[in-house]
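Entry: subunit A
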Amino acid sequence: MGSVVTYVGLSLVLFAIGAVGVCIRRNAIVVFMCIEMMLNAVNLAFVAFSKLQGNLDGQVAVFFVMVIAAAESAIGLAIIIALFRNLVSVETTDAAQLKW
Partner candidate 1 sequence: MSFMGFVLSAVAVASALGVVFNRNPLYSAFHLIVNLLAMAGVYSVLDAHFLAVTQVVVYAGAIMVLVLFVLMLLNLKAGSGRKLGIFRPLCAIAVACSVVTTVYPAVESNFKDLSLHELQEKAWRSEGTVKAVGEELYGRYVRQFELSSLVLLIGIVGAVTLSKRKEGKIGPREGGLGGGK
Partner candidate 2 sequence: MELGILLIKVFVVMNVSLVLASLCTWLERKGSALIQDRVGANRAGAFVESKRWYLKPALPVIRAMGWLGVINTLMCDSLKGLWKEDFVPEGASKFLHALAPVIAVLPIMLAFAVLPLAPDFTLGGYTIHPRVAAIDGGLLFVLAMGSVAVYGVAIAGWTGNNKFSLLGALRAAAQMMSYELPMGLVFVALIVVYGTLDVYSIVEGQQKLLWGFIPMWGIVLQPVGFVVLLLAGMAETKRGPFDLPEAESELVAGYFTEYSGMKFLLFWLGEFAEIALFALLLALLFFGGWDIPWVTLPQGAWWAALIGHIVLMTKVVFFCVLQIVIRWTLPRFRYDQLMNMGWKMLLPVALANLVITAVLKVAL
């Protein structure tokens, strides 16, 4: 059953891809989607470890991460819409009014 550890490797790869996406992309919505992907990768790591440990603590943690991700997505998208109303753009480099 050492093959379940491969899923932890998969979760690492997905997390890395999401992190690269957050660094590279400037569209705020795409950055948000990459963050969701990172959360998903963490969920996968939780599930894999839950299977390795033989109890359900990891799966309960995944449940709570999903709840938080849902709340965060609602607020994040509301923020993006409010930003768009004022700037007519969702590029993160355009929201630079506080820059000195």
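Candidate entries met the following condition: all candidates are chains of the complex that A comes from, given by their letters.
Basically, contacts are C-beta pairs under 8 Å (C-beta built on N, C-alpha and C of every residue); 3 or more make two chains touch, one makes a residue touch a chain; residues count from 1.
All values reported here derive from a predicted model rather than from experimental measurement.
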item: Candidate from this complex that touches subunit A, chosen among 1 or 2; value: 1
item: Complex contact set, residues of subunit A against candidate 1; value: 1-10, 12-14, 16-21, 23-27, 29-30, 32-34, 36-37, 40, 43-44, 47-48, 50-57, 59-60, 62-64, 66-75, 77-82, 84-85, 88, 90-91, 93
